[in-house]
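Let me give you the structure first, and then I'll get to my questions.
Missing here is one protein chain; the remaining ones are kept as they sit in the complex.
And now, chain A:
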């Protein structure tokens, strides 16, 4: 494959070495487990965490004479994902056998797609601060997952569970367009967001539903591509970043000492924060692909694609653009609001017909922060979109201050109820009655002649008076009004 460099070398992503700057080149292969009830070529369940070998049919165990029959929903999911990646959908694709021996692969080959994948070139957009960068997708293909080996149950035997064997995976291959660990992390996160919006993969990296193989090489900025190493099975966004930074540094050190990089497969050890060579994988690289004689080419027509396109949800990039246009939020806030679909729906329900910016502030700074603290997601929130919207309404109208709003939020979170009624019943309404505020101000001034004398020389002391008035009013006085009245009464 001829690699085309689509990016302009950028100083901020360079790594300094002893002999000058280096640039990291990263490409990723992400294995995403297709969300489906049953496996890619058999009728056994894909449910996670079942007892050993209970989600296994004779097809998955590769018993003689068993034949694969493709799961139509897995095909749909792959096409949906392709559409979400703005990619070319191939109406004819071919399943091949990728041959290798391993105890968790009973067939002795993995059914995969080689030269004719179901999805071709596409793209993913990443928000990197002010800049939006485009990362090319090379292809997406369908393949079978392998089983799972457990090594810690016995001193000299491994245990094999085939529950995962035959579960459908989408391998999503990026072009080598990523130039830093941060971009690689952003890519993984964005890809996960897109898959979750589409509902084609749950994106759960801890359970292994999404894993990344990361290809890393280094070069002089803008120079010829270097030799790459592949870091296998990275199972978190954070680890991907650590693995890339370690691996780039390792390669730079070797090159600067006059050495050369061996193209090899490496493993990231999260405990040590290092990558190390996986020698045993070396000779396995001769996969001898050939078309699987058990399966005809996978073919569908434009109507099949069009029907799936019709059912596609609004995707994060489109939603983000719409939020900016409709609710007047900043690009950054829009990105945060659209990180997951449930959150975006919640925001939209609370922001509709209200001040979108104020709603966004509340959603991001109070509500999301509180959810994070409790380890909850938006669907588990005790506060509904209507309730949060109600709080925003009260602040927007000037009935309560932002500070009282936070107290109100705590009450609604803990006790529930209608925000407007709570404010009324508990006398939390902001005092905007100027007469009432004036009375309090007068009392404070009369009671503190020393401070009044001082504030004439030192106007910043007004803050002390504001504090006293707020305290006396139980935090309910309108701070702006308090400031103005104080200034005129104190003559500053």
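Throughout what follows, a residue touches a chain if its C-beta (ideal position, glycine included) is under 8 Å from a C-beta of that chain, and two chains touch if they have at least 3 such contacts; residues count from 1.
The rule is simple: contacts and distances are computed from a predicted model.
A.B. asks: For the chain that is missing from this picture, which UniProt protein name fits: "Probable glycine dehydrogenase (decarboxylating) subunit 2", "Aspartyl/glutamyl-tRNA(Asn/Gln) amidotransferase subunit C", "Cytochrome b" or "Sarcosine oxidase subunit gamma"?
C.D. replies: "Aspartyl/glutamyl-tRNA(Asn/Gln) amidotransferase subunit C"
A.B. asks: In the full complex, which of A:28, A:59 or A:126 touches the chain missing from this view?
C.D. replies: A:59
A.B. asks: Quick one: say which of A:89, A:142 or A:162 touches the chain that got left out.
C.D. replies: Among A:89, A:142 or A:162, only A:162 touches the chain that is not shown.
A.B. asks: With the missing chain put back, which residues of chain A would touch it? List them for me.
C.D. replies: Within chain A, the residues touching the omitted chain are 36-38, 42-45, 51-61, 69-75, 99, 101-103, 149-151, 153-154, 156-162, 267, 278-280, 283, 286, 288, 291, 295-299.
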